[in-house]
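Missing here is one protein chain; the remaining ones are kept as they sit in the complex.
To keep things simple, chains are lettered A, B and C as they appear, and every chain counts its residues starting from 1.
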């Protein structure tokens, strides 16, 4: 037993106190017919063997390419202080703060997280975290349904493919409808189509979901979309990328009711898909609709300021089948990472990250255009954009061989959109170097030649 | 300023309180003639730039070879728990425990270290740590001089080259004499020569220093040597390798007065030379001769058990020019690493490490002998030994090209010993794999062909 | 320590309140090494403080962004330098109880030791740095690990296929129930609109059923704590899509009539879902798939020691028998004939319920669980459960006199005790017992859960606590019962040694203060 403390003597003493002869006796409540004789797994490994195995597995991944892949998950500088704080056992080996008297660390940290995300999004009610950006988007859609009593949600096609898929999965199970809004040739959502969809009296719309930046990295006319949604009695959901909020108009400013998004860029490594951080924020009037934990400020018997989980009647352990969501375990440690990250960067540091990415992306755009891969869309972008290359999948594969991960082949996400049949979605961030951009451009010139 | 908190406003407030107009005014005590205009260093780097630079530098080191190099520093499995504990700021950002009321963590940890090293060495008085094995050996030599009032120390030539050099440096400065003892053809120290040296009435000997295992990995007749030393009124110093003490007779058992040695194998990475851990342990009668900090157990005013630095009158801050040593800062954090390591391994785990290394070394011996590199010495060894290969420096270089670090070219340490002109000192530990041994043997066969 | 000394201490403390920029005097006392309440980040912020992390971009970096898209003022984030950040989060961490700090017998949560090698493994740059959309060729290490983990979790459950996607237990439940729905739909069985859930089930079970669009039918427990089989049979109907069973139950009891129960469920055409959050009790002793369950989820953050992180993240893989495999979410990890690994491609398994999250799972958590399973092997995992059950039964035997233990033994990994009689005798409630345990140095057990047992404590010791700690906890629990009789005020006042005393939760809920309101934007413009 690698971690258990019990010696045979310990076990004997326990059995004697219990008054049974063997551990087997404690399993006699399992009917003999279904008792297992044991499981067939590889032999136990002492730590030395295990660490060798894991180093080898990790070494089989290739993370040394010049990467321009974003598509919802972004390479960023993570200050060393973030992991230094997270590695304290007081954080990661604690449970949900059900006993507030001995959990003020976690409780205040969540409250700080709520405050920081409120500061970023301009929306006052922030949940303690959701699984990821896709599920928080789906939960946002469900919120609009609960808030309006309507069952149809509109989502822009220029939203991350997975977010649309997951929202569809979540909505379909409750019998709700998710309709997609087309995009214009400039890559932004077709607001005329939105207006038409909202106008259908037979199918009143609960919520409208647009991304900022959208899935092509482009800036959407969010305020206009929000106005249209509100005029039709629908709620407006902004799917955001949190670093961009250092410089872009906040969901609060553009009039969104809800902001959802992926918090991974805030100090969390890519790690092949998670754990990440589902951000969910809403306006005050939705405080009882928001799913997930909320921490509030209060005082103790002696008047000391303290924090506690609150408005718990929305949650599954109290409300059971009438809960706002079934969420229980969330992504608290990732929220902590984001909290440490944001307090380290501050408003100006975060702006440097966003602006640094924008500057690098402009250099990337110029370099790719110069070798024959022009930008596809006309709308303004922040740090991610699509370029045209003939036979994109082949080009992408050929770039890999040259040590360049040339973004996302957009055909994979939009198989039926001819405008995107030969497009690569590429991104740059503050960590993208000029040398990497030159490598990309050089490799692309070769491949396209 | 990367880490300073002061804004210009803060500085203004401080200057106003002090009552000076500028920071420059605070430096007017430096005569103008010798005031510096500033220093020419590279520009400050934000953390992103810095981490990139450091990753590149670290990447320029090559640590991926199959390595059989030991010679005083050994590759071992370091349990993950060791660094997990060390990374707590409470340990590494604390100072020397001068205020015991708020330093019981460090104090008890040092006391535990003293207890564990006492358990390993069989010697009851253990200093809180020295710089490394070489300096603790030198301090041991000085202890024998202080304890006996004599000034001549004998050291076996089969001691780590650097340890002899450092001991010579330390002794020479005080005008003391260090003489070397020759070795026999079997690789162990010549005890007859020792007996002769001890018998010289003109030059009474303060201390005798032998290594176990010695610099060739061989086992010395320690008990006999200790008996000879004591018979001549000299003190006996055993230079030990701590992992080996899981299975080898302890310094206490063989009758040593002092044990010195390098604690690096106890959970400390090689890191190109340090920080390491100088172990120094002694018998009870030497308690006032031992240099460095000592922690003792006591009670507080309320009778709680507590720990405190003690017998401080030996130390430089109290005793000034009559101190036992000038040591102040030591290697406390490395001692903590050793303490966590030893409590994780326990007596049986440590034995597995020692025995695992011995087993691997025997396989290595057989594999090398089979390709024409037989062992040189006849004495028994634990996990390190010398093999004969013609033109050792060339062979060593050729092995490097084949991804094998074939130990130490002994000619570098013993340039004037013809018996060692064509010898490689190679070691194996519990982390040495059969695949690595096969790689070494295969490469050697090629090189020798 | 004498009482006088303690009074001196008290007096001394009263003299040294903590100074807090924001709300003067409200943070309690100063202390050099103990836990101290902290001002918030906002209160700690000073305009102009920072530690440079990234280069300043050129001044024209944002010229391409039209003004209409720009935010009016920098976001309301605090300004600190690194030392300020470190002090804040180190100080906050000291206010937390944790497994690294002590025994954490929180029932239903399996607060076992979190091995340090797991943390090391998850941080290996090859694992941590891998983009989730990286082409398969770049991801062979993680894919192999995931593929192996799918297989190991299938073996442990006795099931045939596993998805690693769900991010937590509840997420796994939703996934499993959607798979069940897809199964019925695919068979043209459209009228199944109900999910049956025992009243002892975890709250996520009924919440999941609702979320998936089902009506929840709750059935009572039998006096022995098991499912009331007659009630179950009565509730089963052609409308039943599934029965969700937590097994061992939240009472810590294995469902003894499991064979009969599964037969009844299947006879009704429904599927049997096992909430496997409590697998720590039965590893190598019971394989749900082999026994007849159709689908189950794991809580890797319980059974397989991935840390709870103060509330998450976790991972909730779902295992199914072969007939449900077509419906699992996409993508699974598959192994090619040539030994290479890849993610399923879009549309490759057309029956799939689709995605339940972005990308393919909380891979960082999966690395930890894989490491844990590999460290144990099959024999080790069985010992885990043996020791967990042994510890629970031992504690149960030790506290049985002092508290009522309503269900007959043996229990599995946890057991329910109740302070009902104590309350009748002394007015002391379970809440008071729990708070007083804090003064005795322990994290309290789960309380008032499951809801069906009055004044209950759900106690789960796990297999990684020493006999000394089990005894110390049992002693404390017994001592608290004695205190309840002799000094009930101690329990009403408790905790008195924690950083804060009991909280005003009512005001918190009535006037929610969910964020710092003082900051509206950074106080200084961003330097160009």
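Brief remarks on what is shown
To be clear about the criterion, contacts are C-beta pairs under 8 Å (C-beta built on N, C-alpha and C of every residue); 3 or more make two chains touch, one makes a residue touch a chain.
Predicted model, so just to flag it, every value in this text is computed and none were measured.
Of the candidate positions B:231, B:287, B:370 or B:438, contact with the hidden chain is made by B:287. Residue in contact with the omitted chain (choice from B:228, B:405, B:424 or B:444): B:405.
Take chain A: the residues that touch the chain left off the picture are 2-5, 7-10, 44, 46-49, 79-81, 83-84, 89, 102, 302.
In the full complex, the hidden chain is touched by chain C at residues 1, 3, 5-16, 18-19, 21, 28-36, 46, 81-84, 86-87, 90-91, 94-97, 100-102, 113, 115-116, 438-443, 464-466, 468, 472, 475, 483, 487, 490, 493-499.
Heads up, the rule we're going with is that only the chains that are shown with their structure count from here on.
Put simply, the chain farthest from chain B by mean CA position is A. Inter-chain centre distance (chain A to chain C, centres taken as mean C-alpha positions): 19 Å. Separation between the centroids of chain A and chain B, computed from CA atoms only, is 48 Å.
Residue positions 47, 51, 77, 79, 84, 87-89, 430 of chain A are each in touch with at least two other chains.
Among the residues of chain C, those touching two or more other chains are numbered 49, 51-55, 82, 86, 90, 115, 117, 119-120.
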